[in-house]
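Apart from one protein chain that is not included, each protein chain of the complex appears where it belongs.
Right after this comes chain A.
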Amino acid sequence: MHSLRDRWRRDRVLLLLALPGVTALLLFHYLPLGGNIIAFQDFQPFLGIWHSPYVGLDNFEPVLTGDPVFLNALVNTLIITLIQVVFVFPLPICLALILNATISERLKRLTQSILYMPHFLSWVIVVALFQQMFGNGGMLNAWLRSADLSTFHIVGVPELFKLMITSQVIWKDTGWSTIIFLAALSRVDPAQMEAAVVDGASAARRLWHVTLPYIRPVIVLLLILRLGDSLSVGFEQIILQQAQVGAGASEVLDTYVYNHGIVGGDWGTAAAVGLIKGIVGVALVLGANRLAHALGEQGVYAK
């Protein structure tokens, strides 16, 4: 075993290389964790973290007593998560299966290039595009007007807001999300597949018994990550469109924190809600991972 001094002499360059990254992570991931202390303070910006008075659990009151504004944000968040797990999550799997079965390699490449692209656009651009297509003065309605048909009000209608943001998520990320399923599908053993065909297995049976085992670990992994993120739904996407539909339909936990803290100056309550959200998020990932282990899957990390 080398002495500590020898190891320092040998590895100091490596430590020096790690320094900028480590500093950034400490300053902007670990240091802010300490800032959560203001969840227990009556935080006054001019007094700062060091001098603001402590108020115990007062800031957690909206959460503990079920304040309607908070509950609305919580319920919206959960509904959006549910919609996205049920309707959005399976789409890339289907698309990957379709792409994988496409015969021409060139056609597959071209389609992939086109379908991946929206992932790289910002939410501002995606929201702008949707408004230009479906807004009251947008392309769809201009065309309907010119054809003397009645127009659709889609943008700015609270009842349709969740449908709207779900379609945006589908448009932006379905293509890109196939990438990891396609990687898993590329490892399907052709000999095994041929044997299944020779044995007369139907397409559905081949999918179930041959293909699925290859992509199941990936599905479980992504589902765990999605569950861990249950309480975070499209913050940038929603904040951009909130003014059009109002808080009733669009407030989620993250926008609640932003609107009450940064905009409204109720720092303590906002930090308290943010803190609870963070803790529940970590607990959800760990819990979902244990569940995956219990079901015999590998999960995010091996046991």
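Simple rule for what comes next: a contact is a pair of C-beta atoms (placed from the backbone, for glycine too) under 8 Å apart; a residue touches a chain by one contact, two chains touch by 3 or more; residues count from 1.
Operating definition for what follows: contacts and distances are computed from a predicted model.
Of "Carbohydrate ABC transporter permease", "Peptide/nickel transport system ATP-binding protein", "Ubiquinone biosynthesis protein UbiU" or "Sulfate adenylyltransferase subunit 2", only "Carbohydrate ABC transporter permease" is the UniProt protein name of the chain excluded from the display. Only one residue from A:I125, A:L149 or A:L163 touches the chain missing from this view: A:I125.
Mapped onto chain A, the footprint of the missing chain covers residues 4, 7-8, 10-15, 17-18, 20-22, 24-25, 27-36, 38, 49, 95, 98-99, 101-103, 111, 113-118, 120-125, 127-129, 131-133, 137-139, 142-143, 145-146, 171, 174-175, 179-180, 183-184, 190, 193-194, 197, 203, 206, 232, 235-236, 239-241, 243, 254, 257-258, 261-262, 267, 270-271, 274-275, 277-278, 281-282, 285.
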